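This is the structure, below, for whatever I ask next.
One protein chain omitted, others in place.
First chain written, first letter: the chains are A and B, and each begins at residue 1.
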Amino acid sequence: MKKYILKRVVTAVFTLLVIILILFILMKLMPGSPFNDEKLNNDQRAALYAKYGLDQPVIIQFLRYVGNLLHGDFGVSYNISKNTPISQLIATRLPISVSIGFAAVAFGALIGLLLGLLAAFKHDTIWDTIATIISVIGVSVPSYVFALALSYTFGYHWKIFPMLFSRAQLVKSSVLPSISLSMFTMANIARFTRSEMLEVLDSDYMLLAESKGISGPALIFRHALRNALIPIITVLAPLIVDLMTGSLVVEKIFAIPGVGSLLVNAIQSNDYNVVIALSFIYSAMYIGIMLLVDILYGIIDPRIRLGKSDGEGGGRKKLRLARKGAGA
Amino acid sequence: MKRRWIACVLAGAMTLGLFGCGSSAVNGTGTESSGSVVTGTGTSSGTDSSVVASDEDLNVMMETPVESLDPQQATDGTSFEVIADYTDGLMQMDENGEPVKALAESYDVSDDGLTYTFKIRDDANWSNGDPVTAQDFVFAWQRAVDPSVASEYAYMLSDIGQVKNAADIIAGTKDKSELGVTAVDDKTMKVELNVPVPYFLSLMYFPTFYPVNEKFFESCKDTFGTSPETTLSDGAFILDDYEPAATSFHLKKNPDYYDAGRIKLAGIQYQVIQDSQQALMSYQNGELDTTMVNGDQVDSVKDDPEFKAVGAGYLWYLSPNISAVPELANQNIRLAMTMAIDRDSIVNDVLKDGSEATYTAVPLDFATGPDGKYFSEDQTKFKDVCSYDADKAAEYWKKGLEELGESSMTINMLVDADDAPQKVAQVLQEQLQNALPGLTINITVEPKKQRVQDMQDGNFQLGLTRWGPDYDDPMTYLGMWVTNNSNNYGLWSDKDYDAIIDKCTTGDLVSDTQGRWDAMYDAEKIVMDQAVIFPLYTQCNAMMVKSNVKGIEYHPVALNRVYKDCVKGAS
Partner (left out) sequence: MSNANAVLTAQAAAYIPKDEDFRLKNSGEELGRDTNFAGQAYWKEVIVRFFRKKSAAVGLILILLITLLAVVGPMISGYTYSAQNLSQKNLAPRIPVIENTGVFDGSETISTTTGSKKTNGYFDKKLTNVYYWFGSDNYGRDIFTRTWMGTRVSLIIAVAAAVIDMVIGMSYGLISGYFGGRVDMVMQRILEVCNGIPRLVIVTLLLLVLKPGMVTIIFALMLTEWIGMSRIARAEMLKLKEQEFVLASRTLGAGNFFIIFKEILPNIIGPIITQVMFSIPTAIFTEAFLSFVGLGIPVPQCSLGSLISEGYNSFTTHPYQIVAPIIVMALLMLSFNLVGDGLREALDPKLKEM
């Protein structure tokens, strides 16, 4: 098992290195520099390049960057928050984005799952229709329109929730942005749950389970839901990380000091260091989640780890074997 | 399967309902006018207002986050405003933008205009108790020109301020200790200039010239200006809640400020809101005391007494690439284009934020001359070469086409990916194409940094760009079009023009106020006659200010908003 994890970690680190290199090259291809301002002439720009070492060859910059990264140093911001260490920017902003994103995913996944189950079990009834309508609206309308509609009705008109994010009212002011963000997730999950559940409910093993006399929650959760969860998790995992970039606009609207709005500003002002750092974090999160998903696969669907049946070592061991088995 | 039908209808209805509530809802907030309020004029006496000051903070909306709180590194208006909230320089602006004394108790100018001696107030202290000394200024100014700091506004000391040796230090040929500023004693500083600079005092309120306490700076080093603990105040307010790139931050009144009696606000709460719709709704809900309004929302607030347009100083103009595009090298074609633009329609029908149509190379409401009038008071002086006249445009156009031997042309117009430039570009495209037969305008939209790069590289045909003044003198604009200036995007070159500008900046006209002023008019005429640029409008910002808030000063130069005389009454 240790060997397997080690292997995965090495692969992950390698992946991240490749990603940083690609980002570096993309940044260099990007026209314009962080120091394109009407007020700056060429001499000043050259001085700034020299100051930040941007006049060095790309490969030197890359090696230096990776070297610094090993010390947890992301470098400094060039222009959106001049000379501020990026680690400091991220330290204050990431928790906010993550907590709002987490609330959105939790809310979206929960409601989505419930709606999907409702639609599947009450197939072709009014409940199915209602759930379908909600999920269709969720995928039909961009999140910034939801944000606008929510802040207009609940913030401006009824004054139930604050329209702007504030640390003083952390929970209350996170409600509207979280809901706006969760709509897309919720709709996707609801739709997917419905379609997967319908398939599962029609399957022979459900018939078998039912005929064995299993019923109620045990039937739904142990047999039906468990089988439907694989594709759902596959959909959910990228959605979680997408929330970070998906939240860009919503963060802007609700004035949330998160990483999403930081990334947009950084891209628009060519702040390479910030773009690379945030992309790196995004990538790391993504790779972590994908690892988790692979493990969850094994837990939920025993068929995937059905490689060999030597019985020893428990679930984790089986997971490793599952990979081998899958290749056979 | 009727349910599916219902689903369709319901979905549609819900979508409608979602927005229906938007259109039908009426909300008449925020117009209670307190009749007894007398407008507080912004003089420094600070005792003239009949508004009873409340203990509340002023809630201010900002469009963009602060980029830097280091006075020598900051370059944007937002940062300048906040730095100036808690830092005083030698001079400050009065309500008309004229320089008046701040930290300077007195100043002397030598007869040749080359030496300034400033005496610093005895009661000026930093918020850690240290007195503000001449050494603080020397330290800060040396930082501004230090090549290792690479301050973007270093040229404020060299090209514009003409401080002795500044240019050489920036170029790295002299040590920063040779800068022409010295501390005679703790409270006296002497500045030496290369040539007399008529507007030198007005530079002193520009944040690049603000003092920095060396001892304190050394104790924070890299973290200087990134938190309340690493900033030091010698001004009206103290930063007490801030983090880099914060979307909300707070300043409180500085009780030890030498002019503390003048400050009526308990504090300022800044809120960065990038979405103007949200900002306006927050304002109407009472969460903000002042906010900026997008032109699209002006329709709903234009009759409101709390609505006003304030000058932002920027001149927006089209820059034709004269050197690289043969069609645009033709003067008649250029004149035809500038005459085909209906500037009034652009500002009144599309921007609607109070921006003013401009027919001069120097923007409106800017730079007061010896006659006491703004430089561009007379907007009709170039009406033969810059006005809206479709017939004349067509005439020039015909002539130009004949000279070129062509019957049609396609021109690419480069614009920023921001809201206002895209709006303006669409109208320009339509106006130019309609007025000039055979002309096709293609719009290329690029993020601003890239647009600037492309224009600086000469990689454009027609570019929509803007310029904000750095100091209160027409030269901040006219200096752009001299040969080889990096902002002379079209690479236009004219010997006579260069000669006039030279005379006004370093030549014999520098101390002849009236002569210099007239010479600058001559220079402007050359630019306009040859249609080197097509001026479009002077930018204004549409603002909402609550009726119980008085005395916010707005300036087009350097510090866009000053709160020293602001009073917030009980609402």
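Everything below uses one rule, namely that contacts are C-beta pairs under 8 Å (C-beta built on N, C-alpha and C of every residue); 3 or more make two chains touch, one makes a residue touch a chain.
As the structure is a computational prediction, the values presented were derived from the model and not from experiment.
Listed residues B:C220, B:A324 or B:V445: the one in touch with the omitted chain is B:V445.
Across the entire complex, the residue among A:A46, A:L69, A:V98 or A:I230 in touch with the chain not shown is A:I230. Screening B:M91, B:A425 or B:I500 against the full complex identifies B:A425 as the residue touching the chain left out. In the full complex, chain B makes contact with the omitted chain through residues 1-2, 4-5, 7-8, 11-12, 15-16, 19, 22-31, 276-277, 280-281, 284, 294, 296-297, 299-304, 306-307, 345, 349-350, 417-419, 422-423, 425-427, 429-430, 443-447, 450, 544. Although one chain is not displayed, its contacts with chain A can still be listed: residues 11, 14-16, 18-19, 22-23, 26-27, 29-32, 132, 136-137, 139-142, 144-145, 148, 152, 184, 188, 191-192, 195-196, 199, 202-203, 230-231, 234-235, 238, 242, 244-245, 248-249, 263-264, 267-268, 275, 278-279, 282-283, 286-287, 290, 297, 301, 303-304, 306, 323-324, 326-328.
In this text, only the chains that are shown with their structure count from here on.
Taking each chain's centre as the mean of its C-alpha atoms, chain A lies 39 Å from chain B.
Considering their complex, residues 31-44, 47-48, 50-51, 77, 79-85, 88-89, 92, 124-126, 128-129, 132-133, 136-137, 140-141, 148-149, 151-153, 155-157, 159, 162-167, 252-257, 261-262, 265, 268-270 of chain A touch chain B.
Taken in their complex, chain B has these residues touching chain A: 3-4, 6-7, 10-11, 14-15, 18-19, 21-22, 25, 27, 65-68, 70, 73-75, 147-148, 150, 152-155, 170-171, 222, 226, 243-248, 271-275, 277-278, 281-282, 284-285, 287, 417, 447-450, 452-454, 456, 465-467, 470, 486-487.
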